[in-house]
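First up is the structure itself, then whatever we jot down about it.
For this view, one protein chain was removed and the others were kept in their places.
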């Protein structure tokens, strides 16, 4: 704990760029990985294997993957309640994520976080926090930490259209602007916050317009196009690393499923809208682009098959894993384990 | 309490315009009244007569008066920690304000609020709240109440440049925009929040730019010019009453004194800046304009003398007034008085 | 009288009061879509002006409820889950609790803030809060924690009619409990009156919110062991029916406080302290607390449930107090 030098606790390795070589196939793979993970997650939730609520990312894959592919693996990333896709996009291993969904001790959070908190610090994912908007100040803070430590990292925050109405958004963006922090604020505007359409929660159409209030440059990007997202984020990352300060990006996207399952009555009749968006499915669109670019269908199909196996492997791992012991409930409140109350310790020991 | 009709609790009278006839002299009078009130308040604070902290409004009189003169007396108004001037501008009587400063039972808040809370509900001043930014959602709510009750009133909120960085600002303005509330948000940009210049707390120059983030029209106004402020607020009021929704106004102004006395070490060397602003003193400027417009100096001087007497009368009243009884401490927590704790009731009864 | 759930009781209370008084309106996130089923059909009944969906900005709209209340409206604010009160603490404490006082009685804040206690079902630490004791430390807020449909209906109606701000905490573990609900539109239960949910002579169990049903089950078991437990439900925490609690403890000479919240600085602790101060002479043993362990609530169903009060823990505490050997634990599990 002593020492007078800055000692970043996390991510001491990978300080140079480690973006995969064949980016296009990797982007495809990660999007498919998210889609497959979500498909399985929904199925096992419906079967009663996953406790708690489930908010899926299906339909928004291009945003998560396009953004994360533009980051270094040691860059910081903060997500929200709808964040199965974010750590996967950032390169997280699937086994600990799936085990977390089942509340197992091998989960990325030892089973203590669950679906709304699939944070994987080993890939720079610092927190998938389920209080709407609450990740934004944290992401600004990680950017401040990066700046103070001069480690050249940037911090990217995913949040929804609904979150942009929280005070935390305002305060986090303003701080980042005043302190010229290396931060990218990426709003995934999927048209709704639970049942409330964007038009019901703000009198503007584009959340990107909010950048002006802080002197933060902003842009709108097609959230279904993984290349477009990557390009926009890469530009923002370059500016951030060069000391140019934060950027606000708005990705226009869509979630196919209801807001969540097991979180109240959230079924909403969105009419034919869903089908319109499905025509611009990010994976289908990207697949077409890759085929057009000369990639063989067999290559893509093979990736899909590999990913399916990967997800099945993760599921098997999760199922085989043990639940945490009761003692675990008292760990990680503080760095030192809490004393166990007398009435419980008898049962445990 | 029963009843199925909207029954506004406050301000059932004065539903029609009651703006004074000779507005120009009234504006002059109110500005002088604030200046004189503050001068006396500072003197008696220095003499130890006023407990607690004191934040004076001297230098910003044109903003408060220009804004309030554009309101009906039954319109709502919300202030902040620097709000001696606001209720005076809205037409409040001086005796209860001065008595409040001294913590007397005849004070506008029975001595329970003090300098930072000189609220006078009888003139529509709903709360001078000293938590920075906290009045903004309240003002939006008063506008919502006005809208629901269809009473044709508007709600005006004064707040500082510093307050515009609080999440409450963001949420309050966004609500007002979505619900098209009859609200006017008037930022008194006096260049500083305590010791922090605007440039140290935001990366933009004009707070008016923040309106864009909500779809709220905004304007910048010369805060030293009472007529300019009145005109801008009147336009916003007209729009609000016509159902056009909220407006954000930024008044560029200046406070002469330190942030406050008796609130920590707040003395700041602002160099020659103060003198530059004093040259654009709102009262001097307006006096010159009135003289130019043909009003005799003797008329203005008489007003000043009258006001001095008025303030002295208020001070005498305040000094003669009694302190609240200990019982009073248990009143107004709820509508019904709280039970007095046993250890105190012996002393009291 | 018609059989109805706790959630339905909330709906009825709101509906009846909105019918009765046009100044009452309701707002919150996604209340038109009716997330938990307490506003079914409200937009059709009362119109979009009185049933307002809000942006996700708790501090903003809770603060707006204060402003609206100050000018004569009577808002009900549905905050869905109690964890979402934290972003709004400033408006709740600095504005709602204090405005009437700080302005010397000029303001009146007739508003109700409703939210549920969403624990025990793998919602993880950020969604499992039971924060009423925080608000008990702040003067100026009335607080109700009804534990059954009848109390809920009668108290929520009174809360809506009350001229002071009331926080209503709705225990999600009670959501589906059923009872015969009075249909009299003036069926009212005053705030500040606790209820003896079961009479007894050996030990007083003062239980809060979702702990009341547990205490009642425990009382049944204890009866089998020859112990007569009196179950007291304060129903409102502010004002608190001290007299009822103290009377019971003076009768039985023994007290256990049960609370689904974290133990430290809980409502249970407050009630225990009050008993230790004002009924000490009557006490025949320590004042025991059965509350949630002072750790966060984990997601994993394997380790969440055992952290809360349980029938067993109450039974064990009562046996210890009354000096009876603990019943056979094999039989004892519920």
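Quick notes on this structure:
Should a chain be cited, it is by its letter among A, B and C, assigned in written order, with residues numbered from 1 in that chain.
Following the convention adopted for this analysis, a residue touches a chain if its C-beta (ideal position, glycine included) is under 8 Å from a C-beta of that chain, and two chains touch if they have at least 3 such contacts.
Since this is a predicted model, take the numbers as computed values, not measurements.
One chain is not displayed; in the complete assembly it touches the shown chains A, B, C.
The residue from A:59, A:91, A:113 or A:246 that touches the chain not shown here is A:113. Among C:107, C:287 or C:302, the one in contact with the hidden chain is C:287. Within the complete assembly, C:133 is the residue of C:39, C:133 or C:173 that touches the hidden chain. Interface note: of C:19, C:176 or C:264, the residue touching the hidden chain in the full complex is C:264. Panel shows chain B; residues 51-53, 100, 103-105, 107, 109, 111-117, 129-133, 162-163, 165-168, 193-196, 200-202, 263-266, 268, 323-326, 328-330, 333, 338, 341, 343-344, 347 of it touch the chain omitted from the view. Residues of chain C that touch the chain left out of the display are 59, 83, 86-87, 89-90, 93-94, 97-98, 101-102, 124-126, 129, 131, 133-134, 136-140, 238, 261-262, 264-270, 272-278, 280-281, 283, 285-289, 294-296, 298. Interface with the hidden chain, as seen from chain A, comprises residues 1-10, 76, 78, 107-113, 117, 119-121, 126-127, 129, 131, 134, 136-146, 148-149, 153, 155, 167-168, 170-172, 174-175, 178-179, 331-335, 338.
In the analysis below, only the chains that are shown with their structure count from here on.
Among the other chains, the CA centroid farthest from that of chain C is the one of B.
Of all chains displayed, C has the C-alpha centre closest to the centre of the whole protein C-alpha set. Centres computed as Cα averages put chain B at a distance of 39 Å from chain C.
Taking the mean of the C-alpha atoms as each chain's centre, chain A and chain C sit 36 Å apart. In chain A, the residues that touch at least two other chains are 165-168, 200-202. Residues of chain C in contact with at least two other chains: 54-55, 57, 59-60, 87.
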